[in-house]
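All protein chains but one are shown in place.
Note that the chains are named A, B and C in the order they appear, and that numbering of residues resets to 1 at the start of each chain.
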Amino acid sequence: MESKLNLDMKLVDKARGHAKEIAVDIQKFIDVHTTVTVERTVLRLLGVDGIDDIERPIPNIVVDEIRNNGGLDLGVSYWIGNAMLEYENKSPQEISEMIVNGEIKITEIKQHDYEEIRTKIFEVAKQYIDRIDANRNKREEYLARLGEGAKPYLYVIVATGNIYEDVIQAKAAAIQGADIIAVIRTTAQSLLDYVPYGATTEGFGGTFATQENFKIMRKALDEVGEEVGRYIRLVNYASGLCMPEIAAMGALERLDVMLNDALYGILFRDINMQRTLVDQFFSRVINGYSGVIINTGEDNYLTTSDAYEEAHTVLASQLINEQFALLANLPEEQMGLGHAFEMNPTLKDGFVYELAQAQMAREIFPKAPLKYMPPTKYMTGDIFKGNVQDALFNMIAVLTKQDIQLLGMPTEAIHTPFLQDRSIAIENAKYIFNNMRSLGDDITYKEGGIIQTRAKSVLEEAEKMLMNIKNEGLMQTIEQGKFAGIKRAMDGGKGLDGVVKKDGKYFNPFIELMLGGGNNE
Amino acid sequence: MESKLNLDMKLVDKARGHAKEIAVDIQKFIDVHTTVTVERTVLRLLGVDGIDDIERPIPNIVVDEIRNNGGLDLGVSYWIGNAMLEYENKSPQEISEMIVNGEIKITEIKQHDYEEIRTKIFEVAKQYIDRIDANRNKREEYLARLGEGAKPYLYVIVATGNIYEDVIQAKAAAIQGADIIAVIRTTAQSLLDYVPYGATTEGFGGTFATQENFKIMRKALDEVGEEVGRYIRLVNYASGLCMPEIAAMGALERLDVMLNDALYGILFRDINMQRTLVDQFFSRVINGYSGVIINTGEDNYLTTSDAYEEAHTVLASQLINEQFALLANLPEEQMGLGHAFEMNPTLKDGFVYELAQAQMAREIFPKAPLKYMPPTKYMTGDIFKGNVQDALFNMIAVLTKQDIQLLGMPTEAIHTPFLQDRSIAIENAKYIFNNMRSLGDDITYKEGGIIQTRAKSVLEEAEKMLMNIKNEGLMQTIEQGKFAGIKRAMDGGKGLDGVVKKDGKYFNPFIELMLGGGNNE
Amino acid sequence: MSNSVDLTKIKPYGDTLNDGAMQFSFTLPVPFGPEADEAAKILLQKMGIKDASIVHSEDLGIGYTFFVAYGKTTYDVNYEDIDVPKVDNEVMDKYGVEDFINEHIKREVKIIGACTGTDAHTVGIDAIMNMKGYAGHYGLERYKKVETINMGAQVPNEVLLAKAIEENVDAIIISQIVTQKEVHIKNLTNFIELVEAEGVRDKFILICGGPRIGHELAKELGFDAGFGRGSFAEDVASFVVNQIVDRDLI
Partner (left out) sequence: MSNSVDLTKIKPYGDTLNDGAMQFSFTLPVPFGPEADEAAKILLQKMGIKDASIVHSEDLGIGYTFFVAYGKTTYDVNYEDIDVPKVDNEVMDKYGVEDFINEHIKREVKIIGACTGTDAHTVGIDAIMNMKGYAGHYGLERYKKVETINMGAQVPNEVLLAKAIEENVDAIIISQIVTQKEVHIKNLTNFIELVEAEGVRDKFILICGGPRIGHELAKELGFDAGFGRGSFAEDVASFVVNQIVDRDLI
């Protein structure tokens, strides 16, 4: 792609270099730690599922049992593998049920040969890896057979709280033209240190993310996809205290996009940074391997800070997220880095600045399927004006070739979308994407004009910020409130007690398998 | 202004040359004809006004009397002047009233010396010319003292039928940010061969254009102009069977803009072409002299024909209108040539083609205060989408620096504007004009891209069309249905019987005074 | 599935079945402020809206206030009881109509059309009558064995009727686009009165059309059929040829 901004690519490389050092530094910490949800994820990927009679998820019971007995530093793989050697013909699920029923004390079983344990576990793990491979292939088959909508993809949310009502609305949206459906999670699910179970029909401002709900919606979208002759992608939210578990569920149920960003959890959910950075790594490994696009949450910064003043923090964060993703072997083509149209509508030339920002993201991340978020902060109850704000947002997207367009709703400041709001939003986007389709290719930006100058200055500030972070450390920078003006302490927030330092013998078969091979290179 | 379209200016000159020949050819016809409304206009400008007891306007009674007695080829100036020599100390108004009352037979009075008649009439005429001069100066004073809104001016219509209700709505609009208020005429007034009298409170889809209504609204806008600290312009509609009379009323009541286009009347009102072309000349002389911006009706073509297919007819007509205006001594700065945003919203790249068209108009008529009309044809009852269509229209205006933006209403396909519709429309325009203010200056169009190519081809077609018209004659071309696909016969339509061939001694003091001098050069 | 609609009691749907959710916008002639919001809310309550919420209010600058509101209606509608009168013949395409004429009528069908009264909007009637038609549907002029006379805009009712009688047409079709102050109703009613006064009501098939006209309204006014937004030449043609046969006007 030819640069329309005349960006200083050397400076981009420099900034990227800082980001890499920042990520590598954190990775050192990640590599020597595991967490309760990472271990529960391993269990899930070994086929462990279900709840006990007071609705506690079995993976939680097993991990808690091991942790309470001081064995989590070895990882659940070790203990389950060990038990499988002891009780031959028993699956991880059966062994887990035995634990739940109090039939065995897993940490007290005789410890078998380490290599045999590994071999045993890898056998099972590979079966589930096959299932993920199958999902990945199935997605590709669908895409080859049905095709997909043109970019920017039209992405809408459903959020009724009731998965069956969500299904109706998702199908309607697909018929109207949506390419991607996200089922918004119920308020505060991200703070639960377990994943609820089964089909659910109640939630606040969203629907519980459960494996059964994933399955129900996946089926519905496959059906409607056949009907409309387009593959319809499904999104859910991983960020939170169960990041890798939800990623695993997504991989098993063929979700296509997963919101996945530790920084989001730290800043906007007050999740402990150590915990969620460790969780993020494994979740990204899973997403990367299973062909799931991740979406990062830079857009959120601009809902609290000013989009004009703090534009560089978005770029800085995107660059960091890119490096974290690369370390998890997640290819650029799956990096749905986030940004947002949050310029104050009363700002003279606000649109022009926003155009610069969006084009800059496009040029700095040419292969990434950028996720572009709609105006939210400056939306009001004036739905007529709101629809125009959304139109301008759609224009920027088509002008700068964004990939994933989370459609703005005229009622953003009022309620989660009504059926008709979604239809209005889709109509808006379809009109603009078609009526201005080639405009972006037909215009160029004046040398040294407002757009080029703005992009240049944002890039410079981002590079400076990254250099500082590199020098001070990412965690320290967050402690100082450099992102979104929010300060979070290293030891504050939720979930720190779920972080465990690994033993030398710790192993996680999935990280090894997913990073090492598969159809991902 | 630097050309962004890389237009072939030689071809523009060539097209303009054709248009000039076309206009000059018609002017030969115009110069030897007068019409009943031209003569009524002369009376009005000599101070004749009022109605009789069955509400017939006095100017009509006088002109009909003269015409019925075969004297109209000399013009009313001749007869009134003659009567003034006969009845000294009587004003044209008093003489007219004597005619109305049957006290005198104006064509039977002894005929005085021709030069004395002229001198007499020129004396009176000059008094009214002074009044027009005073209005012009007053406008300039206001503009100097209060200033005006930034371009594109926000132009909205009021159309309640009730002038007092119109006043309320016009004031509200000005407070909300409108710069120009047009009082839409009641349906079919343009087909009346007289101008109604007095303040009116009933109309269909509009309010009668009367001198009293002009006065009432002018006063209201001057008041609200003081309140908001901006001069608020007032518009009415001249085109129709009373074109020059309304222009004269506008000049006397300080209107600022006047819809004024013979082609509109011919095509859309089935007014006879000979009649209205003669009327147009005098009306433009008046508008030109009194500093009133005229608005031409090319936009209307696109409400019946397709905006993509027939774009060149708009340009051809603009060039013809320009030449007609120049022949009437109307300066470029007052030529509000019309065009419209009427591309089919389902057309891929429709916006891009429209951008080409609007930019082309801008570059070909750099000094003209272009009047840009909103989407109407493809507006539907979907007011949410409608507001987005209007937003795109506003974008093109600010990108291409249009001057007079007739704001689109979300309810265009439903009803004449509600108070709230106008507010929504003004909000829309203010948002976009500010938020994208400098975008036009910051972008350039690709050499040989869609925009440049489109402008080139429209220009070429327009030049060809003008060459054909030049060869065949304008009236003949209209007979063939070359504009808006509507055929009108030379002798068809309304008002032909009001056309009169001038006698060698005919004179019209106002044409001589207005073309000859004043503060207009 | 949780969602099963009771058609005898339908209610608006926001995001949950029968939530009754509706959006409103309107202006009240009272000054911007909390009292204005309250007035807007009370109005909605009177209309049977519960949980009325004024989500936006705006000062219109002259002591009037504009509102956007949401709320939930307490009313429902029995959908099963609804019976909308409709043109009941099947719509044939151009070739179908031409075949029908050849087979059943065996002569030219003559249709006169106009946009009457002060109405100058010809695009609609042209869409139906002119050669090129509209949105890819050819107009009546292009139909074999159909002769058309399009009198254009602003045609007085008297002139149209006189011409129809003179030309001995089968059908008279009238377009009315402007509806302000019910001018279309007055105009169409007047036309029917004229036709009846002339004693020729049974000779003609009378049709009107326009964006605010429906079959039901047309019937009420004394026409044989009415066609609203999105009608095409084939709708009119199919109706006319069927009527000629049904009413034995062959």
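The working rule: a contact is a pair of C-beta atoms (placed from the backbone, for glycine too) under 8 Å apart; a residue touches a chain by one contact, two chains touch by 3 or more.
Everything numeric in this text was worked out from a predicted model, so none of it was measured.
Note on the chain not shown: across the whole complex it touches A, B, C.
Across A:N60, A:S77 or A:Q176, the residue that sits in touch with the chain not pictured is A:Q176. Interface note: of B:N60, B:S77 or B:T160, the residue touching the hidden chain in the full complex is B:T160.
When you scan A:M9, A:A188 or A:A489 for touch with the missing chain, the hit is A:A188. The chain omitted from view is touched by exactly one of B:P417, B:G440, B:G495 or B:P509, namely B:P417. Residues touching the missing chain, restricted to subunit B, are 159-160, 162, 164-165, 167-169, 201, 380-384, 413-420 (touch as defined at the top).
Listed by residue number, the positions of subunit A touching the unshown chain are 161, 168, 171-172, 175-176, 187-188, 191, 204-205, 268-270, 303-304, 377, 413, 415-416, 418-420, 423. Contacts to the hidden chain, counted on subunit C, fall at residues 5, 7, 10-14, 17, 21-30, 34-35, 37-39, 42-43, 46-49, 53, 64, 73, 75-77, 79, 82, 84, 86, 212, 214.
The rule we apply is simple: only the chains that are shown with their structure count from here on.
Among the remaining chains, the Cα-based centre furthest from that of subunit C is the centre of A.
Once the centre of each chain is set as its mean CA position, subunit A and subunit B turn out to be 60 Å apart. With centres taken as mean Cα positions, subunit C sits 34 Å from subunit B. One simple way to say how far apart two chains are is to compare their mean CA positions; for subunit A and subunit C this gives 51 Å.
For subunit C, the set of residues that touch two or more other chains comprises 25, 58. Among all residues of subunit A, those that touch two or more other chains are 382-384.
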